[in-house]
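Structure first, then comments.
Missing here is one protein chain; the remaining ones are kept as they sit in the complex.
What follows is chain A.
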Amino acid sequence: MELLCIRQWISGLLPTVKKWLSAWCIKPVGGALVRQEPEYILLALMGSPLKKIMLCSSEKEIFSVEEQVMVQHSVIINNMIEDGSYNHEESKIPLDCVDSKTLKKVIDYCTHHTHHHNDNQEDLEAWDAQFLNVDSNGLYDLLMAANYLEIRNLLDLIYGTIKNMIKGKKIDEIRRIFNIKDHGFTPEEEEQNRKEYPHFY
């Protein structure tokens, strides 16, 4: 069937099946409950005519995601597809720098922001806050992945979070949050610093 026919057929079906499909639409994705749009579920059932690309994590797990979603967010993936080094029929994009858990989260972020870009600001911010509700190691993994894939808005989000973790806190507190056990100053230097800037400690 041609893509156009499928779309027409689906839009014809939708009003009647939307109700019973909505029961199927709640799906855990990356630790958060996310509503999947019914159209996409149906398309998935039909055998996705939307252009998909395959991302392969460092653990060799393959994730299928809409090309449009990744191209919109990741400069690296956009470049790879543009310069023709990605062949849709056979290749997958190997992302040896990103493990499966992190890659799944990154894909969630990009997918959510593409499909929900029309949502109001508060809802998006709430979703982002929930998304970044991870421990320090998780934050690091996300930062490195976002940096590698060059996803500007995710990077800004993560830096914003780190900034909030630092701003206004005492140094001992910051060291605790980021697990810094060996700060590198000699005992004399540390003592001198504490004497000179007592309000920071």
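The rule is short, and it goes like this: contacts are C-beta pairs under 8 Å (C-beta built on N, C-alpha and C of every residue); 3 or more make two chains touch, one makes a residue touch a chain; residues count from 1.
Basically, contacts and distances are computed from a predicted model.
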| item | value |
| --- | --- |
| Undisplayed chain, where the name is taken from the UniProt record, one of "Transmembrane emp24 domain-containing protein 7", "Nucleotide PPase", "Geranylgeranyl transferase type-1 subunit beta" or "F-box/LRR-repeat protein 4" | "F-box/LRR-repeat protein 4" |
| Candidates A:S64, A:N133 or A:N147 - the one touching the absent chain | A:N147 |
| Residue ranges of chain A at the interface with the undisplayed chain | 58, 76, 79-80, 83, 93-99, 136-137, 140, 143-144, 147-148, 155, 159-160, 162-163, 166-171, 174-175, 178-186, 189, 193, 197, 200 |
